[in-house]
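Mind looking over this structure? Questions follow.
Yeah, one chain of the complex is gone here, protein chain that is, but the others are all in their spots.
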Amino acid sequence: MTDKGGLRRVKALIIKEFFQIIRDPSSILISILLPLVLLFLYGFGVSLDLNHLRLGLVLEENTVDAVSFAESLSNSPFFEVRRGSDRRELEDLILAGKIRGIVVVPSYFSAFKKRQDNIAPIQVIADGSEPNTAAFVQNYVLGAWGKWLLQEKINQNLRGLPLVSVQPRFWYNEELVSRNFLVPGSLAIIMTLIGTLLTALVVAREWERGTMEALMATPVRIYELLIGKLIPYFLLGMFSMTMCVMVAVFIYSVPLRGSFWLLGLVSSAFLFTATLLGLLISTLSRNQFVAAQASIVTGFLPAFILSGFIFEISSMPLPIQFVTYVIPARYFVSCLQTLFLVGNVWPLVLSNTMYILTFGLILLVITAYNTVKRLD
Amino acid sequence: MNEFVSIRNLSKKFPGTSQLALDSIDAAVTKGKIVGVVGPDGAGKTTLIRLMAGLLLPTSGQILINGMDTVKDPEGIHRIIGYMPQKFGLYEDLTVQQNLNLYADLRGIPKSGYRETFDKLLSFTSLTPFTNRLAGALSGGMKQKLGLACALIRKPELLLLDEPSVGVDPVSRRELWDMVFQLIQEGVSVFWSTAYLDEAERCDTVLLLNEGKMLFSGIPSELTQRVDGRTFKIKHITGRKRLVLVKALEEPHVIDGVIQGSDVRVVFDSKDYALNLKTLDAGPDAQIEQAKPRFEDAFIDILGGGPGGYSELASITPEVQPQNTPVVEAIGLTKRFGDFIAADNISFKIHSGEIFGLLGPNGAGKSTTFKMMCGLLKPTAGESFVTGLNLQISSSQARSQIGYMAQKFSLYGNLSVMQNLQFFSGIYNLKGAHQKETVQKMIDTFDLGGYLNTSADELPLGFKQRLALSCAVMHNPAVLFLDEPTSGVDPITRREFWNHINGLVEKGVTVMVTTHFMDEAEYCDRIGLVYRSKLIRMGSPDELKEIAKTEQNPSPTLEDAFIELIGRYDQEQIHDR
Partner (left out) sequence: MFSRVYAIIIKEILAIWRDKKSRAVLIIPPLIQLFVFAFAATLDVKNVSIAILNRDMGKASFELIQRFKGAPTFNHVRYLEGVNEIAPTIDQQQAVMVIHIDEQFSRNLYAGKEATLQLILDGRKSNSAQIVQGYALTLIDQFSRDFAHEQGFPVQPTMLIGRNWYNPNLLYYWFNVPNLCGVLTMLVCLIVTALSVARERELGTFDQLLVSPVQPFEILLGKTIPAIIISLIEGTIIIVAAIFFFQIPFTGSLLLLYLSLFVFICSIVGVGLFLSALCKTQQQAILGSFVFMSPAILLSGYATPIENMPPWLQTVDLINPLRYFLVIVKGIFLKDMPAHLVFANTWPMALIAAFTLTGANWFFRRKLE
């Protein structure tokens, strides 16, 4: 068959696929509804920013200093303070999870001025069952104490300034809003759902319904079949991606400091790879049930857990860190967070894109090898 | 060599199975002729067709199509064949026109020839008014025709059809056949696989497959010649024809027997045998006369003869008291799905010890009616009664009187035989010692002992049927509902099944069966013909055949009767307008 025949066949297959997408509710569900729901969840539901750290406070002393410190805590925008009359009462609350920490201003508080040691005369108890929050409790209260101390020194002209004063600067996301890195990262998950899960399901369904069989008995070539499947879902994914980026930027006010075109380029590379993974899964399994499971286990879960999107890769045990090197989503997440919050950091973006494409090419070779025009 | 297709010593074994799917098949298709491949489910028909289409690799042997090897040059073969797989290969979400466009593009029809090709095909298949309808919304017969059209887009040299007429109404089947015949006149070679023996009979050459082995290859009449002079009909039987059949089958030289209307048809093992009618208790007027041999008779003969007539199951079943009132009754059953009326005011009565058949093409409403009778669908209007109990009101009680056997045996495939038996006896209220006893009885009766721990999926087809039947009757129901119980089954297994059913009926059990297999309908005492949601005719098989009797066709088959009745009904509808 001439090349022209091939082009025509591919075009026919793509058109067929589009009609099927339009008429099939599950495709619309996964490519449009599900991303919006997930974006909503990641935009509002999942947040690592502590708005109001709920603390309990016990004043065992009623001096001017004690009250002043207590008030500085209550007035701080970081805390939501509940006064308790004694520890016991607050212990119940921390047990129930209603507060995440207790600050005790002990009876020997005001004596601190006369002391020479370096231990702050307050006790902080944090709920260790929420380790992340507990760390924040300790850090924030220490910060509040340091601030109060400084204020006191200035007011009372005491000697002894802190020796080393630290100027922290947070670059890219100065407001420290977790949404700004969670939402871009979540785009990787959404693209995996469309690229891998949807594609795998759709192709497996074609095997199950027997239409694949009829196609194979025509002069159509293997790679034409592959391309005919790849392109529509790729385009659908890009459409969905654009929609999601719009939502992220205009509704969630996540800054997009990099160029839209570079974002598009990187997304294309990732979508290419994700779609190929879906194709490979469906070619090997030829069964919707297995395809769904495999997509979730090899596509979605790694994208969620091991991509660095929410859980820090460097904190994982070494063997698992090695595993993350073969997960395309890891590279994509890094690019996304950079392109949104930083800008066009060419070395980083290009090298990551190269990695993603390499995976894509490997998958392409494996898939092509396994897609023979035969039923066994 | 005039052979367009040559199949030499072809064998196929699937990995993970122990048996050969196809065992050393030799066959040929001459150019411009039609070859029919016939055999029950699992015989290997689909495997053979897929091998010919180059979609499977043979384990050994060779297939050459017009000199091209399916292994070495599948692309070349794909250019010259048209293939219609079992599920038709249609995209249900696309319209008729879009399906045609797709295949036209895939086969590289020049754009200039588009319109002409489409018009020709659409009129050929009578689908012209439906170009914009979604393929999924077409009736069974129309889907088949569309599948054929797509396979014919570029006039192939070889047309491969995998069970193209299964489940379709006889009228559409005939139309399909006519279309294919026309193609043959135009020089297309056709390879048609079917489970209908009468279709195979009409082919130029026939290949008989059973369990992967080829039992016969040659001209159909050659096969039928085997049983020449050995087929007879016993007519004018007084009394119980079923008992006569049982007795006949017990005779040593009778290798096969079936019920045909009010007659019993038998096949002997040799021409010289003479049957003594007296031993059969057929009554004083009974006569025996020669009958024209059929393909099926020869099939059974090749397989070594059918089973005996004695049914152990029937012997252990307690007698059911005959009732004066109808045991099963439908009054004005109607079912509407939105605007669509699936069943329209259907009423019938079934009496004690009667076999009643609901006959009709797919989509006519017989499955809907059947489901309403079983309690699976709630009627929009009308009522159904079983042993006097209203199915809608006292449903649990009514259902404990019903035994149900579904199409393709709905057993729990990955449960063992024993587990299936225990489950079904449990949900039919058998408990304790009684349950144990009954289960053991079934195992003994059906010889299931060797398979107790085997998963139901892995059983041979015959044993699956036995298991399904035993699960359906363990609670000694007064009524049996059978939904296409023997579709796709080989004739011998079918005979065995009906022996059991006949035996049960003799004990007073009432049976309602649905089928689109005309031969099976012959076993019924009365038939209700369902067409376009209505019950258009009721009567015994003989009564219905009588209606279709004409000069040209003095002894019509039930299928002829069916087509005649449908034709008349359609005519009346047109006149009424």
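Order of writing sets the labels: A and B. Residues in every chain begin at 1.
Basically, a contact is a pair of C-beta atoms (placed from the backbone, for glycine too) under 8 Å apart; a residue touches a chain by one contact, two chains touch by 3 or more.
Nothing here was measured: the structure is a model prediction, and the numbers come from that model.
Asker: Looking at the whole complex, which of A:Phe239, A:Phe260 or A:Phe311 touches the chain that is not displayed?
Answerer: Of the candidates A:Phe239, A:Phe260 or A:Phe311, A:Phe311 is in touch with the missing chain.
Asker: Taking the entire complex into account, which one of A:Ile14, A:Leu36 or A:Val124 touches the absent chain?
Answerer: A:Val124
Asker: Residues on chain A that touch the omitted chain in the whole complex?
Answerer: Chain A touches the missing chain through residues 26, 30, 34, 37-38, 41-42, 44-52, 54, 94-97, 100, 112, 115-139, 141-143, 145-146, 149, 159-174, 176-178, 180-181, 201, 288-290, 292-293, 296-297, 301, 305-306, 310-312, 314-317, 320, 334, 337-338, 341-342, 345, 347-348.
Asker: By the contact definition given up top, give the residues of chain B that touch the hidden chain.
Answerer: Touching the chain left out of view, chain B contributes residues 371, 374-376, 378, 396-397, 399-400, 402, 404, 406-408, 410-415, 419, 422-429, 431, 455, 481.
The definition used in the following text is that only the chains that are shown with their structure count from here on.
Asker: Chain A to chain B: how many Å between their CA centres?
Answerer: About 57 Å separates the centre of chain A from that of chain B.
Asker: Which positions of chain A touch chain B when the two form their complex?
Answerer: On the chain A side, the touching residues are 1, 5, 8-9, 11-13, 15-16, 19-20, 23-24, 209-211, 213-220, 373-376.
Asker: Quick check on the complex: what are the chain B residues that touch chain A?
Answerer: The contact residues of chain B facing chain A are 14-15, 50, 53-57, 74-75, 78-79, 81, 83-94, 98, 101-103, 105-108, 134, 150, 160.
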